[in-house]
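One structure, pasted below without further comment.
Subset of chains shown; positions unchanged.
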Amino acid sequence: MSIALTPLEDKIIIKQAAAETQTASGLYIPDNAKEKPQQGEVLAVGPGRRDDKGERIPMDVKVGDKVLYSKYGGTEVHYQGEDYLIVGARDVLAILG
Amino acid sequence: MSIALTPLEDKIIIKQAAAETQTASGLYIPDNAKEKPQQGEVLAVGPGRRDDKGERIPMDVKVGDKVLYSKYGGTEVHYQGEDYLIVGARDVLAILG
C-alpha cells in the first residue's frame, strides 16, 4: 500500500485498521480508558524534525510498522477513497510485534 | 503565479485551491474531522526562522509545491483580487505527490 503524500518534519501518515482487523489481532480498548489508542499501519514517515543544532532527529518508526497510536492531535484526511490519519511522532506509543 | 509579498522568518504564503480543484484531485475532508486540512499551492517562502545560534533553519517546502496545510493559526489576506493565506512552517502537514 502506498500513498502520494510526503509528510514533513516528524509527521507520520497512518492507515487506520478496520474494526474487524482490530478484533482479529486481539486488541481491545476498554470504554473507561481516558484516551483510546488505536491500531494502524505506517504508510509514510517524515524526515524528522530538526534539533537545536539544525540536524534531523531520526524517526523510530518505518513504513510498514503496525503501531499503537493516540488519535489526540492527529488530523484525518480522506484521499482517493481512503481515510488516513496524520500524527506527530510523539503520538505513536508502541510498535506491535 | 507570483505575488508581491515577501514573507519573513518561517512564514509561507499559500494560494488556496478552489473547491472544484479539491474534488478533482480526489482530496476530500470528512465533516467529523477535528481540524480540516486544506490543499493549496505555495507562492512564497520565508528565509526560515533562526535557531539558538542565530542561523537560519532551512525550509522544507518550496515555491510551486502543492501542500496539505492546517488553517489553524493562519492569517487570511485579500490582495489585488485574490485570497491568500499566510501560515507558519509548522502548519504545513504534507506535500502532495
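Going in written order, the chains are labelled A and B, and every chain counts its residues from 1.
Please note the rule applied: contacts are C-beta pairs under 8 Å (C-beta built on N, C-alpha and C of every residue); 3 or more make two chains touch, one makes a residue touch a chain.
What you see is a predicted model, and the numbers here were worked out from it, not measured in a lab.
Asks: Once every copy is counted, not just the 2 shown, what does the total come to?
Replies: Per the structure file, the complete homomer consists of 7 copies.
The definition used in the following text is that only the chains that are shown with their structure count from here on.
Asks: Using CA atoms for the superposition, what rotation angle relates chain A to chain B, in steps of 5 degrees?
Replies: The best-fit rotation has an angle of 50 degrees.
Asks: So how far apart, in whole Å, are chain A and chain B when each is placed at the average of its C-alpha atoms?
Replies: 23
Asks: Per the contact definition, I'd like the list of chain B residues that touch chain A in the complex.
Replies: Result: residues 26-30, 32-35, 37, 51-53, 55, 57-58, 60-61, 68, 70, 90, 92-97 of chain B touch chain A.
Asks: List the residues on chain A that touch chain B in their complex, please.
Replies: Interface residues on the chain A side: 4-9, 11, 13, 44, 47, 50, 52-54, 75-81, 83, 86.
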